[in-house]
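With one protein chain removed, the remaining protein chains of the complex are shown where they sit.
So, subunit A:
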Amino acid sequence: MAADVHKKGGDVPNGSLVPKDGRHAERSESPTPGLAQGTEPGAGQEGAMFVHAQSYEDLTSTENPDATVQIPGGREDAQSDQTKIEEISKDFSKLSTQLTGIALDLEEEMRQSKEDKQDLSPKASRRDSVLSGKEDEGVSMDAWHMHQKHVFVLSEAGKPVYSRYGSEEALSSTMGVMMALVSFVEVQKNAIRSIHADGYKVVFVRRSPLVLVAVARTRQSEQEIAQELLYIYYQILSLLTLTQLNRIFQQKQNYDLRRLLAGSERITDNLLDLMARDPSFLMGAARCLPMASGVRDIVSTCLQQAKAKSLVFAILLAKNQLVSLVRKKDQFLHHIDLHLLFNLISSSSSFREGEAWTPICLPKFNSSGFFSAHISYLEQDTDLCLLLISTDREDFFTVSDCKRKFQDRLKKRGVYQALLEALHTPFYSVSQVGIPFLRHFIYKSKSSGLFTSPEIEAPYITEKEKERLLGLYQYLHSRAHNSSRPLMNIYYTGSHENLLAWVTNAFELYVCFSPLGTKAAAVSAVHKLMRWIRKEEDRLFILTPQTY
């Protein structure tokens, strides 16, 4: 194995990305829907790095987080594609009008909310409670309208824990109303409930001892909003552990959790921002920094060799993209935990100085205890961040030494420079695929839990347009994963773009075409795209993950 890696390293200088060693013999060139899981482009050669997770698994599972839920039938059973198409195009046209006409909508809705006071929708009750309170910019309905999504966290006793906008203090009366609603809608624990009113969805997720609420005017499905709320829940657990959280509220039902979370609000804020921008969360997968497989393999080997007894995971990342991940044999990371780590790192510039050593809970791995994370940048002004997760909080110097060893090895094996160069091209252009009317795509390999996606280019230039594209993907994703009626194929022709989704057991593909192409052309383009991904897979994915 080691010799093999070394040999491949030799290929790097000529820049060839095509695997030379024929290990793809049994991997088909042009993947079909019948492709077995594990043979799709991007699937790891030596097993996965991540826990294999269903979309929305947390929402379908019961109290016991370990219980695996089988979705009966699977996706292939969806025959009602045709009947759904009409509904989908209706939704899409709504989506584009909503997204292109934000300014207008906003104005209209603001006017409306000033007029109707009799309405008993939750919005109105909030409003009433606000009106009876003192004047406060933070809670006025007008301010709320500025935001696409509002998120609150409260304790089961109704005490504010977190609020995305405005101070929790000012919103505490609102939270009380929310709480009343929660107990009203609660039928069973861990259930999601939602209220649809006036272009808004109010989604509740209850994870004892916390209640999470989102008020959204995005077109995300209830499930997707609930999934985001769960991320917030896990974010809180990662700071405190579930055990500590439960203990606190058992001892004092009325405890003000903001005391313990003080200073971490920006981590949660950052998470919400990231979820609105980064498809990793939607895909439930991680994106890799594209680089020649020879370089990546050497980096992974160096990382693997810089080991210590207490190390469970070693992760090298650059701006929310994975460079390499080494894990202890038999220990798998969950993508949610990885995303929380990415978020933690991206939410604070303070890791650029010195070496951080911090307790951290990986709630999907084990929600009852802390790991110790060593977080540091390889050099202060590069984006390469090394994350070493240890089970031993006393082990700082050993773990710190692993970093040094890793850096020494990188330099000795001459890949550090190549690594830095890979940082210059964190994204590739969709034009490399060579399909003229292809604008953008997201491809996820289910067995590896990794996805790839080109840079978002024209016509999606502004942040708003980029978010709109992500919104379209979100919508496709929610249609494809609808728990009652999952769809395998979706094709939609719109005035701004044509969209295609293809979800199989092995992979998920979401493609955006210019509105000029035909369906037949799109279908053949998808096959060409899949061949291209296969050809480039060892640059775009981590195919040979290492273990300790």
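Quick note on the criterion: a contact is a pair of C-beta atoms (placed from the backbone, for glycine too) under 8 Å apart; a residue touches a chain by one contact, two chains touch by 3 or more; residues count from 1.
To be clear about the criterion, contacts and distances are computed from a predicted model.
Between the listed names "DNA primase", "Ras-related protein Rab-17", "EKC/KEOPS complex subunit BUD32" or "tRNA methyltransferase, has a role in tRNA modification", the UniProt record for the complex's undisplayed chain reads "Ras-related protein Rab-17".
For the chain left out of this panel, the touching residue among A:Ser350, A:Thr462 or A:Ser484 is A:Ser350. Within subunit A, the residues in touch with the undisplayed chain are 239-240, 259-264, 266, 344, 348-351, 353-360, 370, 373, 375, 393-394, 396, 400.
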